[in-house]
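For this view, one protein chain was removed and the others were kept in their places.
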Amino acid sequence: MHGHGWKWLLCTPALIVLLLAASGPLLIVAVYSFLSPGNMGGVVWEFSLEAWFRVFFRRDIFEPDLVEWNRAHLQVFWRSIWLSLQTTFICAVLGFPTAWFIATRPRHTRTIWLFLITIPFWTNLLIRTFAIQEMIRNNGTVNAVLMWSGLIDSPIQMMFTEFAVLLGMAYVFLPLMVLPLYAAMEKMDFSLVEAGYDLYASRLNVLWHVILPQVKPGFIAGSILVFIPAIGAYVTPRVLGGGRTMMLGNLIALQFGQGRNWPLGAALAMLMLVVVVGALIFYLRVVGRNDEARRG
Amino acid sequence: MARSRFSITRLPGFGLIAVLTFVMLYLPIIILVVFSFNAGVSQSRWDGFSLQWYQAAFNNAQVRDVSLRSLWLAVTAASIATMLATLAALGTTRVGRFPGQTMIYALINQPLMVPEIVTGIALLIFVAAIKVQTGYTGMGYLVAAHTAFCIPFAYLPIRARLETLDNALEAAAADLYASPIQAFRYITLPLMVPGILAGFMLGFVISLDTVVITEFVKSAGQDTLPTYMLGQLRRTVTPEMNAIATLFLALSLIVVTAFFLITRTRGR
Partner (left out) sequence: MSHEIDITGLSKSFGQGAAAFQALKEIDLTITSGEFFTLLGPSGCGKTTLLRIIAGFELPSTGTVRINGRDVTSLGPSKRPVNTVFQSYALFPHMSLSENIGFGLKMLGKPKAEIRATVDEMLQLVRLEAMADRRPSEISGGQQQRVALARALAPRPRVLLLDEPLSALDLKLRKEMQSELKRLQSETGITFVFVTHDQEEALTMSDRIAVMSAGQILQLGAPQEIYNTPVNRFVADFIGDTNFLKLRVKAVDAGMAVLELPGGKAAQASLPDGMRPATGALVTAVIRPEQAEATGADEGDLHATVESATFFGTDTHLHLTLADAQGFVLRRQNRPGQPVPAPQSRLGLALAPGALRVLED
């Protein structure tokens, strides 16, 4: 009616805060990744590709021309990706039956089950990680039960292992898999399942040929929704993993703590951002395509 | 009907896995809560019921201090975020497409998409630079960071609510001699209230939960409850931590339940 100005005006206050405290600083990170590190943290305003170089490579201390892969970093990258993939897989394996279970409850109880899966999603991630820590500590619940039952004599070391990180991540990110899967199943046409059985398909056949194709978008959405925060995880590996099972998030944080190499930290952060945004674009493509398919 | 539906939806073993998943999801939390009432120091051996750890938590000046700071921060950030998100929702919902809309959506949702650790170190760098320039080390940084992080969460339910409103209601108000301001005051705003409340609650819970961003933005002596807990977890943990966590969980649970009830009644 009066042009678009008023719409922008209404958005402006929010945009200012977001630019100042969310988007703007990301640009500074990008800039910092091309500067030289200061001695006590911070940066020296000198252009340098060293940070990006050191993301992947290292130089021999005595012979700077001797370049080799930065194995420590590559190991962290690999662990991040591998643990995230495993987390996604575990969440999918547990999440699918769970979502199916919820989706096939009668309408009134379904809301309750859904609520039960949503609560952990909104409760503090740190507390849930702490709860896992209490379970798997050397004198935690699991070891106590195992020793009490006589299965083991001395506690199993679970804390500070990759297993602990994996367990913790699967635990905290599971709702992110169940919710989109449930959404896909809720939309599912159950008469197709009936038709499948009607045409003599076994349960396994129906699952494989009828149900899975229909909930595939939910699977993809859930997988990416789990994979993204897993790649970006910081709290869970810090609490459950410790120094030897560092993930990318911890490696980044390290550069701003003891590492005192802000440009390297900035470059690593940009690397993480690229991976996450890539996964997100893939996600939007898939979800968008499915929306179109449904409409068309 | 119910019986035939039951049989076709039954997949062998799925029910068992689902129930086990629910058990695994809640067991650690339940154990955590149970041992907050333990009379002994152990987290795995039950020594009888006692409220001593709650007492200890209440008497711990540092815990009181960080809890109050967390609450203050959550209320402040969620309030500001809700106000800004309400305005933004009014500017972007039910107004047709306009140039720059996609960019506004991208900016609003950006905190949801970028990993917290990246936002955290970005803010660390930015705040460090401002501190050098201005010397200001107050709570402003945390408020701004939390507000920005809460905006997308507050925006979501407000926008959803606004989208369900019938455009004809405002037209009817105008037809009945209401000025645009009166129509907003008497029709749009009251009808948005559930969405605004829900938005505030989500923002509140999110701010209360935020640990990574706080960890990197806070100055000395600005610990919140989550960052305090994160620091404590490295040491030997007593059930006092369970007591704090239980109270924290209870608060989140109340807010989330209220949120659910509000968003569910809106369909009626």
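The chains carry the letters A and B, assigned in the order they are written, with residues numbered from 1 in each.
The rule we apply is simple: contacts are C-beta pairs under 8 Å (C-beta built on N, C-alpha and C of every residue); 3 or more make two chains touch, one makes a residue touch a chain.
Just so it is clear, the structure is predicted and the values come from calculations on it, not from any experiment.
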Going by the touch rule at the top, give the shown chains the omitted chain contacts.
B
Out of B:Ala78, B:Ile104, B:Val127 or B:Ile187, the sole contact with the unshown chain comes from B:Ile187
Contact residues on chain B toward the hidden chain run 166, 168-169, 171-179, 182, 186-187, 190-191, 268
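Keep in mind that, in the parts below, only the chains that are shown with their structure count from here on.
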In the complex, the residues of chain B that touch chain A are 2, 5-6, 8-15, 17-19, 21-22, 24-29, 31-32, 35, 42-45, 80, 83-85, 87-88, 90-92, 95, 98-100, 104, 107-108, 110-111, 113-126, 128-129, 144-145, 147-149, 151, 155, 205, 208-209, 211-212, 216, 226, 229-230, 233, 237, 241-242, 245, 248-249, 252-253, 256, 259-260
Per the contact definition, I'd like the list of chain A residues that touch chain B in the complex.
4, 6-11, 13-15, 17-26, 28-29, 32, 42, 94-95, 97-98, 100-102, 104, 106, 113, 115-120, 122-128, 130-135, 137, 139-141, 143-144, 171, 174, 190, 193-194, 197, 203, 207, 228-229, 231-232, 234-235, 238-239, 249, 252-253, 256, 262, 265-266, 269, 272-273, 276-277, 280
